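Of the protein chains in this complex, all but one are displayed in their positions.
This part shows subunit A:
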Amino acid sequence: MAATAESVKQDMPPKGGYRKINFARVFPKPFASSRALVGTYMVCTGVGWYLYLLNDRQIDNYQIESRNAIIAISPLLDAEADREYLKQLRRNRDAEEKLMKNVKGWETGTLYGEPIYKTVDSNKLIEPGLNEYYVHAPPKTLLDRAYWHKYL
């Protein structure tokens, strides 16, 4: 069974040769040109900045309006608060006098006659600290005043 030359068919390249191997780099189709992309970016950013500026100014105006109202009524609030403050100072002094009336040699507002400030005129009002101001009040009053921001 020897194979004859006619019966054997050699596997040969197709006519005209194989097609070329594609090794060239293929770029994706661009969405838009680079100029368009950069331009769009700049326009969007610019519009965003502008809107931010408008919003910022609006918020500033709200805050100014709010502060405006607070400043306008602050004399009224201050006047009332000052009167109440002076009343409370007198109440505190009266309470101390009543509390220490049996202690020999005690003078109100001093330590047995020794004042807190020696060189200051005795008629100058030096505002007492919080602990001193609320000394005859229940502890919660002082805590409420000192830590009011924790209740917010």
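Basically, a residue touches a chain if its C-beta (ideal position, glycine included) is under 8 Å from a C-beta of that chain, and two chains touch if they have at least 3 such contacts; residues count from 1.
Rule of thumb we're sticking to: contacts and distances are computed from a predicted model.
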item	value
Per UniProt record, name of the chain withheld from view ["Ribonuclease P/MRP protein subunit POP5", "Spliceosomal protein DIB1", "DNA-directed RNA polymerase subunit beta" or "NADH dehydrogenase [ubiquinone] 1 alpha subcomplex subunit 8"]	"NADH dehydrogenase [ubiquinone] 1 alpha subcomplex subunit 8"
Chain not shown: contacting residue from A:A32, A:I64, A:L130 or A:A146	A:I64
Candidates A:Q10, A:S33, A:N102 or A:S122 - the one touching the absent chain	A:S122
Interface with the undisplayed chain - residues on subunit A	61-62, 64-76, 78-80, 82-83, 85-87, 89-90, 92-93, 96-97, 107-110, 115, 122-123, 125, 128, 132, 135
